[in-house]
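Just one protein chain is left out here, and the rest sit where they should.
All chains are identified by letter, namely A and B, in their written order; residue positions are counted from 1 within each chain.
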Amino acid sequence: MSRYLHRFFVWSAVALFILPIVWMFSTAFKSPGEIFHAGANLIPQQISLASFQALLNGELPILVANTVFIALSATVVSLCIAFFAAYALVRYRFPAKLDNLFLLAVLVVKMMPPIVVAVPLYSLMNTLGLLNSQLGLVLAYQVYTLPFCIWMLLSFIRDIPLEIEEAAAMDGAHLLKRLAFVVFPLCAPGLVATAIFAMILGWNEFLFSLLFIHTPDKFTIPLFISNFMTEDGTAWGELMAIGIVSSLPMLALAGYMQRYLLRGFSMGLK
Amino acid sequence: MKTLEIKQVGKAYNGHTVIPEINLSINDGEFVVFVGPSGCGKSTLLRMIAGLESITKGSIALNGKTLNGVHPSAREVAMVFQSYALYPHLSVEKNMAFPLRMAGVSKSKTKQLVNETAEKLQLTPLLKRLPGALSGGQRQRVAIGRAIVREPALFLFDEPLSNLDAKLRSEMRVYLKQLHQQLKTTMIYVTHDQVEAMTLADKIVVLNQGEIAQIGAPETLYNQPANKFVAAFIGSPVMNFIPHDAFSSLLNHISLPSNTQSVGLRPNQVTVDKLHPDCHMTISVVEPLGHARLYYGELAGSQFVVESSELYNCGQQLPLKLSDSTLHFFDHNEQRINALEVSNAA
Partner (left out) sequence: MLFENRKQLTALLLPSLTILGLLAVYPIGSVMINAFGSVDYLSKQYQFVGLANFVELFEDFFFIAAMKNTLVFTLVASSAQVLLGLWLALLFNQKFSGRRFALPIIIYPMMISTLVCSSIWRSWYNYDFGLLNSALVAIGLPAQEWLFNPDLALYAIALVDTWQWTPMAFLIILAGLQSIPKDIGEAAMVDGAKGWRAFAFITLPLIQKQLMLAFLLRSIDAFKLFDKVYVMTGGGPGNATETLSMFVYKYGFRFFNLGMASAAALVMLAISLLMTLFYAHRVMKGGKQ
């Protein structure tokens, strides 16, 4: 393949993949009148903040607050308990490969369609009185975030040389001190990466919020987008504006996350 | 006075025996080296002393206190690891302070002890650096510093020099020996390198397949190897072995003890003697060492090596003198036949 043909393919591919996102930005900044104007121009003739203003005056602040709170809480809970579990799974010599069995079970939960457990979870939340509650959603999100965090942290803790921990044990550090002064600081970058990914899982989750949240004051952003689409299908400006709000944090982090994207998936593969 | 007492200690993994049974006592202030080929159990034994491996049977006692079931963090034992195992996120200073911090030593006392140790090991200019910014030899010294700073009753070294290049390794050997003379603490050192073992040890423990092949001072091991394994393991180039029958037909004026199975000769103790040779070897390969040459060939049907400063070339006949005082005799069980029996046979 000639050099020019290669460059042509590369940049056309990049353009194709970025086009919908560019369109999202341009539509959000168009005036309501321009959006449905014939001839889809990608650059707005006039930058209009009307769509954002409408959102800001409406639900946006509470939506962002709800979503951040739920995603953050789910992440903190998962990260704490997954850190301990992952450490035990890496370092303890289990009899009869019980650790592999546990990991496989966690993997099955991570991979199964969440709708499988939706009906019993609904009854469970109902019994616990956690329907239409943010606490309930935080708990339900553990189905996604906990298996994810366990697998992801596993790979980071495995990277800590066993000898360093043995040295710490010889230096007089028992389990908790080792975890606090050696393991935790050494996998801090891994914890940050894992936390970001878990945050995104919670931030983007739709199914459980659809099932368990009923009143608009507790809506998350994805749930709001869904309602907005079905109720007001052609208010594209506002739809894209909320899309931008929802996407901006991730787009900003894309370069950083790209390094860690394969961690949780590839396991032995590098 | 005995520092470490190892009694009937054995180790098995999932029913697979690694160490059948070992008895060993180590005296106060000794520098003991465990040496043996890979898989001989030397590292396992060291790690059992450290508490990093469980003991399947027997007991280990340090200064009269049994260590069985005591967590590594509660033993008064310090260890230097093969990879140094420095904490990569802590500066040299904090690495060395770590064991003191764990023991709850006060901040000012810690600072004082770390500074003293750093001074002793010439680490003072490096105190603020992270391990990643140090050379191999410097990391090695920090690891040693971290071990000595809390003045443990026993030091363990697990192949600490194997990651260094040859020149630095010999420097560190001298350094370690000086350190031992200065601290006078008991040290146990594991290596697969017999040169390291010979140069460092007061007492060498040769291990083979989980059992002690011989314990002794370096010279004893060299001059009176207890068995064929030790004879072959200690000394470089490796000792030559000639089966009993072949040796008798080669040299009939030496009478061998009746139970001799093979005869061993060190390559540097065979002399090249043009005037009164006992036998000749055809040289097939010559390796110049500088101060001498190694001549490879075959003698009485066995591979044979001679180290000599005489100059011969490939293909030439090498006239050899095998003096009986340098011969080692081994019986059917590959055990040494001691001097008394040898002289009786003569």
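Here is the rule we go by: contacts are C-beta pairs under 8 Å (C-beta built on N, C-alpha and C of every residue); 3 or more make two chains touch, one makes a residue touch a chain.
Keep in mind that this is a model prediction, so the values were computed, not measured.
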Based on the whole complex, identify which of A:L63, A:V143 or A:I213 touches the chain you can't see. A:V143
Sole contact to the chain not displayed, among A:I47, A:A65 or A:V108: A:V108
For chain A, residues touching the missing partner are 6-7, 9-11, 13-14, 17-18, 20-21, 23-24, 27, 35-36, 38-40, 80-82, 84-85, 87-88, 91-92, 100, 104-109, 111-124, 139-140, 142-143, 146-147, 150, 165-166, 169, 174-175, 178, 200, 203-204, 206-207, 210-211, 221-222, 225-226, 229-230, 233-234, 236, 239-240, 243, 246-247, 250-251, 253-255, 257-258, 261-262, 265-270
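Here is the rule we go by: only the chains that are shown with their structure count from here on.
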Roughly how many whole angstrom separate the Cα centroids of chain A and chain B? 55
Residue numbers on chain B that touch chain A, as the complex places them: 50-52, 71-75, 77-79, 81-83, 85-89, 98-99, 102-103, 146, 150
Parts of chain A lying in touch with chain B, wherever the complex brings them together: 161, 163-164, 166-174, 177, 181-182, 185-186
